[in-house]
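With one protein chain held back, the other chains of the complex are shown just where they sit.
First chain written, first letter: the chains are A and B, and each begins at residue 1.
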Amino acid sequence: MSVIEARGLVKSYGDLNAVDGIDFEVAAGESFGLLGPNGAGKSTTMRMIGGTSLRTAGTLTVLGMDPEVQGPDVRANLGVIPQQDNLDTELRCRENLITYGRYFGLPRAYLQQRADDLLAFAQLTEKANEKVDNLSGGMKRRLTIARGLINEPRILLLDEPTTGLDPQARHILWDRLFRLKEEGVTLVVTTHFMDEAEQLCDRLVVMDHGRIVAEGSPAQLIREHSTREVLEVRFGSDRNAAVVEQLADLAERIEVLPDRVLLYSADGEAALEHVRGRGLNPVTSLVRRSSLEDVFLRLTGRSLID
Amino acid sequence: MTAMAGLYAGNVRAVLERGFKVIGNQNWTILVSGFFEPVFYLLAMGYGLGGMVGQVSGPNGTPMSYLSFIAPALLATSAMNGAIYDSTWNVFFKMKFARIYEAMLSTSLGPLDVAAGEIGMALFRGLLYACGFLVVMAGLGIATSWWALAMVPVALLIALGFAAVGMAVTSWFSTFQQMELINIVLLPMFMFSSTLFPIDVYPQAVQWFIQALPLWHGVELMRQLSIGAFGPMTAVHLAYFGVMSVAGVIFCALRLRALFLR
Partner (left out) sequence: MTDRAATPITLGTDSNRLAYTGRALAPSVQASITRRWGWWLYAEYRLINMRAYLQTILIRAIGLPLLYLSSMGLGLGNLVDAGAGGVDGVSYLVFVGPGLLVSSIVMEATGEFTFPVMSGFKWQKHYFAAAASPLTPAQIALGEVAAVGLRFIAETVIFWLALLLFGAVVSPASWLVVLIAPLAALAFGAPLLAFAATQTDEGTQFSFIQRFIVMPMFLFAGTFFPLTAMPWYLQWVGWVSPMWHGTQLARVVCYGMANPWWLTVVHMAVLVGCTAGGVWAAIRVFTRRLRR
């Protein structure tokens, strides 16, 4: 059973189609990703799901309801984690959770208990009476997520959950989200990080310029649009392009980036042997598994983060 | 002077240049708009209320119109308000939110350059407003003595005293709520320092208290200058601001580390 269903969804701002006719479904309990660079239309799609952005065309149902018509009912089922934390810096951590819960008409007695549970979940119990300004970036993010859970939502919308966090803070956050997933919460995640999508998403769509360019599980997408391994070699910025012709037959596909050359091959080590065998000694070399980054490069001809 | 070591790079000019550049980039109406508040006060109170008040007794018992009674007081007050705004709220905002000083202090500039530059900018604005106000006074025919010209440098002296003390005090503040305290002090000072009415309506003890406040000295001094009527108190008023400026600058210098290098 799908909890979110979009058909021909369009959002225009003037001449610009931020979202340009997309279709997707999200199943109950699924962890669904919207992957794409900045400006691909991910956040706009998220806001349309919450009914806080009015669509230009198409149909959209959330739990069988139209968010534009039954906004309060839809949002009572949602937990929204915006791209930028919008915590109230004039209130303390616990107060943030409780005051936000009041927006849902939830009684205080419930909220007191719930706030404590969520602070524990977010590993912020000791910070309950701390001012928001005194929290680290990762802590603020976890508090925002805890706040999004205050109403026991069935669907959690996470817009770029770990952007701007350091690696350790990201892992703590993924750990918490993973747990929610285990508990059966439907997660909808936007991200421009490949590793995040691979960590969190059962299934994802790749968006570019407001359109969906591919869809599937991370493993499926890599299998369909890339090779098992990738060899990255650097010959120095002035030589990279010149060397490529001599490498053409060593890989299924070659991408030349400004600073390095990517060779897509089932066996990266073997390819590297061949490169060396031809007397082309790269300054640096790296063999790695294919990632969604490679999928994106293949699908759009562009690097994700630029 | 060891306390000053490493605080000064002798490059106040760079800070001033930035200040002028900002003014140049700004909409000129912003600069001009600051001039209107005291003028509005002057017109509303001087004419609207003046008709009901009639004559008031000025320095040395000289009878004067209510309009000419409040005009010098408003000039002193606006010198104070402008200087305080520039040295407290403005400094606080640039430090905490715009992080302008963070950038400045990561160059070879020292805190003293920054402080001197900011106070210099405050005085420049004060100079513009004082000149403008004096022109208005002349236009209304209430600057009756050549001594009135001396109101401009005296306005700068008042501004310097308040700016230095204001900046030093800001070094203790870290939140907006604390900054509000500044307004809580300034507004009563404006209301009671014989700006809009003589203080002899209050009991003697209250009068003494008011006479200990800087604005009262500024107001009285300006009023004497406006009609060229002096007395022994003139020297006291001048001395008060002389001491306040020197002490304020030293005080401010001593607090520079706490202010900028926190």
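FYI, a residue touches a chain if its C-beta (ideal position, glycine included) is under 8 Å from a C-beta of that chain, and two chains touch if they have at least 3 such contacts.
In this text, all values refer to a predicted model and were calculated from it rather than measured experimentally.
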Given A:N86, A:N134 or A:N281, the one touching the chain that is not displayed: A:N86
If the hidden chain were put back, which of B:L187, B:A212, B:A235 or B:A258 would touch it? B:L187
Touching the hidden chain in the full complex, which residues of chain B are there? Just list them. 27, 29-30, 33-34, 36-37, 40-41, 43-45, 47-49, 51-56, 66, 176-177, 180, 184, 187-188, 191-192, 196-199, 201-202
For chain A, which residues touch the unseen chain? 50-54, 70-73, 75-78, 80, 82, 84, 86-91, 95, 99-100, 102-107, 110, 113-114, 116-118, 120-121, 123, 125, 149, 151-152, 154, 175, 178-180, 182-185
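Rule of thumb we're sticking to: only the chains that are shown with their structure count from here on.
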Compute the distance, rounded to whole Å, between the mean C-alpha positions of chain A and chain B. 54
